[in-house]
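After this line comes chain A, so read on.
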Amino acid sequence: MNPIFDLTWLVPLPPAVACALIILVTNRNKSLSSVIAIAGVAVSLVIGWAVAFSAFVDHDLAHHPVNATLFSIPTGLTDIDVGYALDPANALMLFMVPFLLVMIFVYARGYMTFPHHLKAADFPEAHAEGKDPRYSRFMAYISLFAVGMLGLVTSNNLITFFVFWEIMGLCSYLLIGFWFEKESAKKAAFKAFVTTRIGDALLFIGMMVLYIVSEPSSLSFADLFSEDNLYELGRTYANLGFREVTWVSIITFLILCGTIGKSAQFPLHVWLPDAMEGPTPVSAMIHAATMVSAGVFLLIRMYPLFDRALHLTSTSTYLVAGVGAFTALFAATIAMAQWDVKRVLAYSTISQLGYMVAALGIGAYVAALFHLLTHAFFKALLFLGSGSVIHGMEHGHEHAHAHGHDSGADEHASGLIQRPDGSLDPNDPQDMRNMGGLLRKMPVTGWTFIIGGLALSGFPIITAGFWSKDEILAVAFEENSLVFLALAIAAFCTAFYTMRQMALTFFNRGRTEAADHASESTRSMTLPLILISFFAITLGWIGIPAAFPVLGPIGNNWLGHFLEPFMEVIHIHVLHPEFNVVPLLVSVAVALGGLGLGWLVYGKGLPPGETDPMYRAMGPIWQIFHRKYFVDELYDATVVRLSNFVSSFCASIDARWIIDPLVNLVGKAGVWLSALAAAADHLLVDGLVNLTANFMRWCGGVLTHLQDGKVQAYLVIAMMVLGIWVVLVGMPIVLTLV
Partner candidate 1 sequence: MVPLQAYLTLAAFIFSCGLYGALARRNAIAMLMAVELMLNAVNINLVAFWRYGPNRDDLAGQTFAIFVIAVAAAEVAVGLALIIAIYRSRKTVYLDEIDLLQG
Partner candidate 2 sequence: MAEWYQVLMTALVGAGVPEWIATAVALLAGVTAIGLVAPLIALILVWLLRKVISRIQDRIGPNRVGRFGLLQTIADIVKLLSKEGINPSRADFMAYNLAPILSVFGVLLLFAVVPVTRGLIGVDINVGVLYIVALGSIGIMAALMAGWGSNNKYALLSGFRVVAQLLSYEIPLVLSMLAVVLYAGTMRFGELAEQQGNFLGLGWYVFLMPGAALIFFVCALAESEQTPFDLLEAESELIAGFHIEYSGMRFAMFFLAQFLGGFVFAWVGAAMFLGGWQGPGVDLPGIGGFLAAGYMMIKTFAIYLLMIWVRGTFPRLRVDQMMSFCWKILVPLTVGLISWQMVVQVLELPTPVIAVLVLVGNLLVMGIGLYAVGRAIRQEGFRTKRAFTPDSLIGTMQPVAE
């Protein structure tokens, strides 16, 4: 085995050190803090890539994946071996995650300027520095976030996996609510936390069930995925009352719930769009590199179970495929009707995650992982690009107001413009209706964003997104035509809304002053964009199907060859989809068609004041899309209101009706009894005590004359006593000697 693999456990360590260092030592120095945070992930990157590339060239790794124990936590019956694992799957993650983290960290260093919702007077120092007042804290949080993701990737058992999973949950809460002065951010953080908690709780139950029913009881991946254990899990049944179900189905369902929560699948997808309230680097982290990928990665990690379930009963994997495909389509339609530049991307993320989940549901393990990788890159690129756009817009806004358009600070509150296709805040730097023509103002951001957008929409041949999406579609075409159909439509929608976004943002002419005065972002923000865009194009070439005309033999499907031996080792059924020209053509068609339609509709731009052309065409359907199928409203009306009612009912029981009065009664009785006891104490006990004390004092007064404090008097007395003893006892003894 390659000794470099032993370094795997070191990968999550540097950000942890950086986090501790920032919190404990350097939190006063913002610049130094960011340098430390970047250095932390950079070290992780170096180690991680060293490990990852060693793994890529090591043909033996697939057959003998690394599974090493660092230390053991003794539990009642078994030991939990905490350690690290390295196999082709997480080697790929180790290639992707640290790189994107470094890019995002570098980006964040430039991005975290003094935010607009704060008053300069409240934080004069931070304002003078031009940085966020909690800059260092942000760096510490994202470092901890990096720890969570890297640790999760390198975990060799489910329990540490879950620990790091929860660390990420915590960090997402802290980071989404990072600008907690904003009411919306506070709420979004709360919403994200609570929503993901539902999934996590179910996942935890799944873990417990898994621990109980697997033989031996363990949460180590190596133990869980042994042939015997998988066989047992598929063979034993649990009685659910109405029917008997194999354990593997129950467990996979519960694990899927965890993924649904974390990867924002329907119906727990509601937190993700709101999570846009966090700073953009956080959005990039959550959507691209870390948190939502973690959900998919959970599925990938636990895939042997799903595979087993797929070949036994198919119920839960149909569920997986169904959830994925539905979410993909569902979110893609919503994304078509959003105005917020980041919100479009958020729904796009949900949609793409749906792709991955659906892929896993139909058994396309390699394709899912492939899409996970490529998506991470181009989605990170898009998010960082959109952040750059927002930054440019904000800058332009300030610039516009600084030159002649200064109508006072209260212009911020100048009110929303009500429009049939959604209300518009003319100062909102994130609303696409306020943008336009930014390509000329921000060329680097623009071109990299377009590269990312084309990758997302699956522009044929040259982009990474095309290859991964095509592979999913190819499998789906063979396995399940319904899923294929849904995914194809979703792909069309994806291409459409991507073109809509690019057109509205970058082409034509600016629709506001801010857009006209926007300027390119700083080097530390554009540099990551350029670096990531390289991968957004090239990464697809690792997975070109071998049968693809012309290109296939060149690329030779490196990814497939890399992963397939490993899949056999962990007992996953390997699919070899026949090369079929139909899905390929469909894929090309929907991508080009969506882009084309989008260009037709939005290519001429959106004149100020004019409503969305699609709204004009579709009317209420568009409105449903725009309002996200009213899911939030539904939840408000049911879950939230119900829990509010239950809470207030319980509060009343507690405070007004039963418990408080009872407590008060007991309290009053206690006070009365105490008064009684005090009286007895005072009269009876004190009297006795004083009597004793007085007696003792009198005795002491008598005896004090014996003790005059003079040392020689004591000595004389001692000598005399000794003398008496000698005369009475000692002398007779001595005399016997004589």
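For this structure, a couple of remarks:
The rule we apply is simple: contacts are C-beta pairs under 8 Å (C-beta built on N, C-alpha and C of every residue); 3 or more make two chains touch, one makes a residue touch a chain; residues count from 1.
Candidate selection criterion: all candidates are chains of the complex that A comes from, given by their letters.
Because the structure is predicted, anything quoted here is derived from the model rather than measured.
Of the numbered options 1 or 2, all belong to the same complex as chain A, but only candidate 1 touches it. Considering their complex, residues 700, 703-705, 707-712, 715-716, 719 of chain A touch candidate 1.
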